[in-house]
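One chain of protein is taken out of this complex; the other chains stay put.
Entry: subunit A
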Amino acid sequence: MSTKELTVDILVIGGGTAGPIAAIKAKAKAPHLKVLLLDKANVKRAGAIAEGMDSVNNAVIPGHATPEQYVKEITIANDGIVNQAAINAYAVRSHDMIRELDSWGVKFEKDETGDYAVKKVHHLGAYVLPMPEGYNVKKVIFKQLRKQGVAVSNRLTTTRLLVGNDGRIAGAMALDSRSGEFVVIRAKAVVLCTGAAGRLGLPSSGYLFGTYENPTNAGDGYSMAYHAGAELSGLECFQINPLIKDYNGPACAYVTGPFGGYTVNAKGERFIKSDYWSGQMMLEFWRELEGGNGPVFLKLDHLADETVTKIENVLHITERPTRGLFHAGRGTDYRNDLVEMHISEIGLCGGHSASGVWVDEHARTTVPGLYAAGDLCNVAHNYMLGAMVFGQIAGEDAVDFIADKELPEVDEAVVAAERERIFAPLLREEGIPPTQIEYKLRRMVNDYLQPPKVTRKMLIGLQRFAEIRADLEHIKANNPHELMRAMEVHAILDCAELAAAASLYRTESRWGLYHYRTDYPERNDADWFHFVEVRKGADGRPECFKRPVPPYLYPIDADERDAYDQLRVDDSVAA
């Protein structure tokens, strides 16, 4: 339980997708700076794309789509509640990032003329760029980290950010989950790239780590940003995905759709026009399951044998390569069998929905010197490429921010208190194992927060969460690995409470299933055309408030506005 102190210029927390690009770009812009990239796992294989990616979901490539088209599509898909400037900041850099990744060795599908082979999966425009050989993304990026001389530190679970006496970000505190060392890192700027809150709901399998997101993404970043005083945004806009039942990974419609695959109900009938993941699509999916027309399946059995082989050669090799093993175990062959789908547990994620730490178009949070990028930040539907672009924006902006600045002064009592908080579960003689508290907490999240959201249920949920918070005084870890899990349970609990608070505050329904409240079933633009923000109040409790939607760069016509509310085939109502 020794303490190690490090001092750097820019600290990047999270070595998955956004973080490495932030570190590479900061170092490339200012090679003299000390840039440290840390991860709770190993940067080589950290994050959501540890085994690569099967497609870019949001490529904005000249000749296929314009930034204006893309920003408008995401605005409509997210029911209008977006900061278009932030989405546009991604869109105008999308093509350059693809070309740069291409030059580094990441493989994207191209047609016979050498043009990127963009496909249409979204409701309106064409933005999906397949990556049939996308398994090497992490290795390519790791080479660039080495080339730029970025310092890397693995197996550090960051637990709290340090805020300086002047209100600027001042670094972070972490636990080494191998050695049990306490690590204090002083920095002039911090880029948080810790991914989604992927261990919030409990998968229906009951397996704690059988999550859609990489389960290392426990929501640490949401919790850390909150305790540092940053504003969080859209936490009521849950991430809920249509996944392979039990396996709980993507099927994946973005890959199979362009080949002719689609979603059907138990009668074998198509019921949604677009398989692109949106809350509105998920609402139709849920209605089909609950309305007696389920189960819902992904249908590929009508495709030619060689087409199915092509699909297998993507789905069983990249992103989640155990998909093939799972299907083989049940004797499922895409040629003859439908793939049973279900609705995932809830999570928080900027990259898939829009729930994250508030950032502007410069990736700046509301705490000076603190940046957020990737699934952690609230730039709607940003996915892998958006994570990389916002990593770039954050890394480059952080270089400018720290110019001529000294390290902020910090209160040593805060450091001592965090050290005591971290090690308490290890020092107590006996108590409740972290996995048992986590199981109960996440089961309660399912019981009380999974949409449709009911006011009374969410209020009961908050009572249960408060009881579990009291149980955390008795959590017992036997070694540094279990101590990492114990600290993650604290973060998961923070996320659960914040998600409930934001959901209760927004007294309307929006984003289809993501925020479907039975007590307030209608969308109410007159009162709720705002972001719902949450931050730590003066009393130490979550404080919700409205933030206006900034004026649009690209206005949305009245006849375009509700396009994503018309996803049901023939507009028939199931339930």
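By definition in this document, a residue touches a chain if its C-beta (ideal position, glycine included) is under 8 Å from a C-beta of that chain, and two chains touch if they have at least 3 such contacts; residues count from 1.
What we mean here is this: contacts and distances are computed from a predicted model.
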(request) Choose one: "4Fe-4S dicluster domain-containing protein", "Predicted Zn-dependent peptidase", "Extracellular solute-binding protein" or "Cation/acetate symporter". The correct choice is the protein name in UniProt for the chain not shown. (result) "4Fe-4S dicluster domain-containing protein"
(request) Check each of A:A50, A:L338 or A:V379 against the chain that is not shown and name the one that touches it. (result) A:A50
(message) Given that one chain is not shown, which residue among A:A85, A:A266 or A:I432 touches it?
(response) A:I432
(request) Check the options A:Y70, A:Y127 or A:Y247 and report the residue that touches the missing chain. (result) A:Y247
(message) One chain is left out of this view; which of A:N42, A:S179, A:Q463 or A:Q566 touches it in the full complex?
(response) A:N42
(request) From the listed residues A:T216, A:S233, A:T263 or A:N378, report the one that touches the chain absent from this view. (result) A:T216
(message) Just checking the interface: what residues of subunit A touch the absent partner chain?
(response) 41-42, 44-47, 50-51, 154-155, 177-178, 205-211, 214-216, 246-248, 320-322, 325-326, 329-330, 430-433, 474, 476, 481, 484
